[in-house]
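Provided herewith is a single structure, encoded as structure tokens, for subsequent inquiry.
Here the complex is missing a single protein chain, while all its other protein chains stay put.
By letter and in written order, the chains are A, B and C; residue numbering begins at 1 in each of them.
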Amino acid sequence: MAGLKIAVIGGGSSYTPEIIEGFINRHHELPVKEIHLVDIPEGMWKLEIVGALAKRMVARAGVDIEIVLTTNRRAAIEKADFVTTQFRVGGLAARAKDERIPLKYDVLGQETTGPGGFAKAMRTIPVILEICNDIEELAPNAWLINFTNPAGLITEVVQKYTNVKVIGLCNVPIGMVKMVANILEVESKRVKIDFVGLNHLVWGSKVLVDGEDVTQIVLNKLSDGAALTMKNIPDLKWDSEFLNSLGMLPCPYHRYFYMMEDMVKDQQKAIEEGGKGTRAEQVLEVEKGLFEVYKDDTLQEKPQQLEKRGGAYYSDAAVSLISAIHNNKKQLHVVNVKNNGTIIGLPKDVVIEVTAVVDKTGAHPIQVGEISPKIYGLIQGVKAFEELTVEAGVKGDYQMALQAMAVHPLVPSVTVAKKLLDDILIENKEYLPQFQSKIQELISKFGE
Amino acid sequence: MAGLKIAVIGGGSSYTPEIIEGFINRHHELPVKEIHLVDIPEGMWKLEIVGALAKRMVARAGVDIEIVLTTNRRAAIEKADFVTTQFRVGGLAARAKDERIPLKYDVLGQETTGPGGFAKAMRTIPVILEICNDIEELAPNAWLINFTNPAGLITEVVQKYTNVKVIGLCNVPIGMVKMVANILEVESKRVKIDFVGLNHLVWGSKVLVDGEDVTQIVLNKLSDGAALTMKNIPDLKWDSEFLNSLGMLPCPYHRYFYMMEDMVKDQQKAIEEGGKGTRAEQVLEVEKGLFEVYKDDTLQEKPQQLEKRGGAYYSDAAVSLISAIHNNKKQLHVVNVKNNGTIIGLPKDVVIEVTAVVDKTGAHPIQVGEISPKIYGLIQGVKAFEELTVEAGVKGDYQMALQAMAVHPLVPSVTVAKKLLDDILIENKEYLPQFQSKIQELISKFGE
Amino acid sequence: MAGLKIAVIGGGSSYTPEIIEGFINRHHELPVKEIHLVDIPEGMWKLEIVGALAKRMVARAGVDIEIVLTTNRRAAIEKADFVTTQFRVGGLAARAKDERIPLKYDVLGQETTGPGGFAKAMRTIPVILEICNDIEELAPNAWLINFTNPAGLITEVVQKYTNVKVIGLCNVPIGMVKMVANILEVESKRVKIDFVGLNHLVWGSKVLVDGEDVTQIVLNKLSDGAALTMKNIPDLKWDSEFLNSLGMLPCPYHRYFYMMEDMVKDQQKAIEEGGKGTRAEQVLEVEKGLFEVYKDDTLQEKPQQLEKRGGAYYSDAAVSLISAIHNNKKQLHVVNVKNNGTIIGLPKDVVIEVTAVVDKTGAHPIQVGEISPKIYGLIQGVKAFEELTVEAGVKGDYQMALQAMAVHPLVPSVTVAKKLLDDILIENKEYLPQFQSKIQELISKFGE
Partner (left out) sequence: MAGLKIAVIGGGSSYTPEIIEGFINRHHELPVKEIHLVDIPEGMWKLEIVGALAKRMVARAGVDIEIVLTTNRRAAIEKADFVTTQFRVGGLAARAKDERIPLKYDVLGQETTGPGGFAKAMRTIPVILEICNDIEELAPNAWLINFTNPAGLITEVVQKYTNVKVIGLCNVPIGMVKMVANILEVESKRVKIDFVGLNHLVWGSKVLVDGEDVTQIVLNKLSDGAALTMKNIPDLKWDSEFLNSLGMLPCPYHRYFYMMEDMVKDQQKAIEEGGKGTRAEQVLEVEKGLFEVYKDDTLQEKPQQLEKRGGAYYSDAAVSLISAIHNNKKQLHVVNVKNNGTIIGLPKDVVIEVTAVVDKTGAHPIQVGEISPKIYGLIQGVKAFEELTVEAGVKGDYQMALQAMAVHPLVPSVTVAKKLLDDILIENKEYLPQFQSKIQELISKFGE
């Protein structure tokens, strides 16, 4: 083998130094020869800055990896061994809308959960289908490692509507392991969490240190105020009686469901006059700063400042997954894959987030079986939303989209669902080719 | 056969004339010999009034049915062929609390759905288990026909924790058939609706007249403003685009989910100063009036005024079900029975509301198979609540109760769930033997 | 409605007077206007004889039904309301081969079960697919009522590979009801049997008279030697301990599995010199006699002699099913339909034989749930054979055919499976368009 070719779609992202660092650190076991950083013409200026840094990082590390910067996606994908996706259709400006539109109706404004996640999915689906088209044609043996959010839902689109080999990945599970290790003051490699659920809606049903069950100890620590969250999610504390009756570890995103009111209030405060703005608006500032840092010719490694974003452990999760595939490691990873009966009760063809054995032939989930009524209602509620959203986004079906919005557990009524949907379609009109005629109809009815 | 013995638990209810009328009307096919109306000592005055009317009704009809009024439940149950339950633990006063407590937290106040349904279940579970104990001992071959709300959940308690043969029954499906017949201006016996879901959360997946699919026609009529509701549920109109995208007939209770905000506002307005009060408080008035009417010695049949309550068609549903069993009719009825794989995705041992073939050996559901994501999220969300509530109520388990409340789709957060739960426990303290020590703890913490 | 059009494929069958009688007897509720009896040119002589009888029967009954005799299948199907299939590809000569080939290898020779059923399926599949093609084009709203054996397997072909509305029907369940009624000396309409299984492999899991469970009584009677079989199956007696441990009613065809050796010996004896020949050869004689009888111009009704064939109650089953559909009766019939979760453990898309509610929209199975290990092994063993046979027959796939034969519970080894398969293909070469190239290869290897 002459060395691996990697295509990174959305290569101009400020996260890119993360993944470059990951490939450098594992170069001894993962013989990457070329990394193609792909972006769209509008992102060329970012791609050039971050790409130059990537080249300096590789040079400094002394590894033989060629960094290619390009807007030619098809050339990048051709004969690639792995394609990773970290693109964001519409950029942070679109994300800011995802966060602000729902808040008008007192509904959570978040880019992966609820109406914001719906909007992001609608923008992303046409693009991911194009990418998969290219992969089917130009690199049919490539693995697609999808990070693009909502990661579970986008993975389900690929799973249901293409022939591409795909694994969805998120840094939440690995982040939870690291945080729990931190809370327990043990090395993170000694910690294992049995994860079950959906992307951004995953529970740790059991926490083990060296195979011993320490779930209750962790719940006690959390009850006593230990932090378990991510950069982008306010660290509201968990009610002790609730945690103990749950008997499982919620993920940081669960706050959006279990503490819905307080989370909405917190977000609304942020966008009031004098507030700090939505997360997108804060990230915009962080990102500006990052690109200034990246421009510094003397910088030759991933800067500390990158940790202010929510993507910690991202490189670790991604590159170790790719290495597990390439090296046929039969190693456990928490991934987004087809259910296929793993969780009894969910449809067979939907995507779930679960521990799987990863080897050269893919990710093979460990059987879960039946799940508790403490969690199945919420899982099925969100999965129903996801199934409807996938179909709505692929087919450009307004009726299905209305149902998707109406069934989401965070949307209080059909009336609000419809207002949200119409606002989202109108405000994202340049990114939704599949809904063009409906959008024209809405604009002529409501104005832009 | 010497004629059937019926025990009516909660016989002092103002609904009793309904069921008496039912038995009179079907006496030609259902040879009832004795109807034992059972109530608790506090309800004796009502039992005497309504019982006297029942005797006059029977006499007037000229049928040979003995009406027995009693507070001796065991004697009434002994050797009964059918036991029906229409009791209400705590009476309308408790119902009023079920309706008012949630509204304090801007949560729906309803006696069968949401926190109100939870409270009613907690009060009812200890009593239904006692009744089933009696049936197992004194009338092991009897059928229990359960109407007591939340009817699906209470039927699930009996199904999971006793050996009693039970069928749960609700007047909503038969009511929907009558209303659809009315809308379409056809006889109701020509209308069939394929029902699927849970009690008070049941959809008509298809509407047929003489076997022809008229679902879309009915949805159009509803979109145009045709009424489809019940006496106790405000007739808020359905959004046309929503109805068409749903492609199914929602039940009146679905308004509590799909129009949550407006329903809560409507309820809050009712309890403001000068408002009409909660439904319980209105019913209290209706009931007072009814008992005045019932007292009239010259009254010998079910009075018109009874229709102001929500239980229309109740006698029809109940007595025709009993007749289908007794006469081995192999007839279709919409009932609450064990899932057993009928709806794929739901656990096997939970109770669902579905069309079943009823004969002497019970109710045998017609296979449904997989259900649409348009409805499975909500069904599973409410069923998770029900499963947790059943376990909490039977075992007196506060932790399980907290989980039940927290996962209900109408409860916005854990914080609210806990407040609701604690209020409910304290305010119902005389009816919750299973939670006494926890209630003492709460009272010493919060006061009464 | 102007009256119904019926197309009977295989109208020249000696069974035709059965179905004609059925339509005459139900003419008051089933307004049949035209019955098109279709056959192939080679069958024209039979069609003319039996068709003439049909016309005399109709005339004598004084009902307004037009009998049309034709070899133009497409014309017969066009705008038909119901299409029934009773054709036999290759006639009784092919059936005789189905019965004789397996016996060479000491394997059961039967036209619906085991290798004989496989052979018949291979011949039938290309023809049923053509018929369905015609229905899809010319009568898309027609119901196909399939009797052609192996009835469950052929129904599964239609279910999986066409868009035709199909119900498979067999006279075994109705026959068992009649025989049990006879044994118990009650009217057959008072008897209900809960059937579960596959066509020609169906168990009566419970026998009820007027809704009372009499299963044990029936098993006792069978143990004592009461007959429960069909004209075409030797009445070998059931072992009493076996029957009691089974606790269910086996169907007559179960003898082929539970008494395999004796059945094979019985068949081998029949084909020895001086024996009575295979069932096909006996039927050939019966049929000759029947056609002689049919020719009699004075005969105006179904003759007694027809009862010597195995198809008793066939008209009753068929026409009452058609009437249940047409009249939207919501009546219970035992039919072959898609499993769809009715029997837990079997794949969703396979066809099973089970009690269903029949109305204008089709046959809706009553939920069965999990089945006992006493029967699931055999059901799944035969269903695996059926699934493989369906695929082999539709695709002309020799490998799949070899697997089908090898997994059949009555075939003792791969070696025998292969010999059987090759013999069957060669001996049926004129009826197997889908296997032509493989057959040429076999012939050049083995000779004809």
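The criterion applied here is as follows: a contact is a pair of C-beta atoms (placed from the backbone, for glycine too) under 8 Å apart; a residue touches a chain by one contact, two chains touch by 3 or more.
Remember, predicted model here, so these are calculated numbers, not experimental data.
For the omitted chain, the shown partners it touches in the full complex are A, C. Among the residues A:A59, A:A93 or A:I366, only A:I366 touches the chain that is left out of the figure. The missing chain, though absent from the display, is touched by one residue of C:V293, C:L378 or C:V394; that residue is C:L378. The chain omitted from view is touched by exactly one of C:M44, C:A61, C:I217 or C:M260, namely C:M260.
Taking the complete complex into account, residues 192, 206, 208, 210-213, 328, 330, 332, 340-342, 344, 348, 357, 359-361, 364-370 of chain A touch the chain not shown.
Residues of chain C that touch the chain left out of view are 239, 241-242, 244-246, 258-262, 345-347, 370, 373-378, 380-385, 387-388, 398-400, 402-403, 406-407, 409, 412-418.
In the analysis below, only the chains that are shown with their structure count from here on.
Ranked by the number of C-beta pairs in contact, the top chain pair here is A-B. For this pair, chain A with chain B, the centres built from the Cα atoms lie 44 Å apart.
With each centre defined as the average position of its C-alpha atoms, the distance from chain B to chain C rounds to 46 Å. The residues of chain C never reach two or more other chains; the list is empty.
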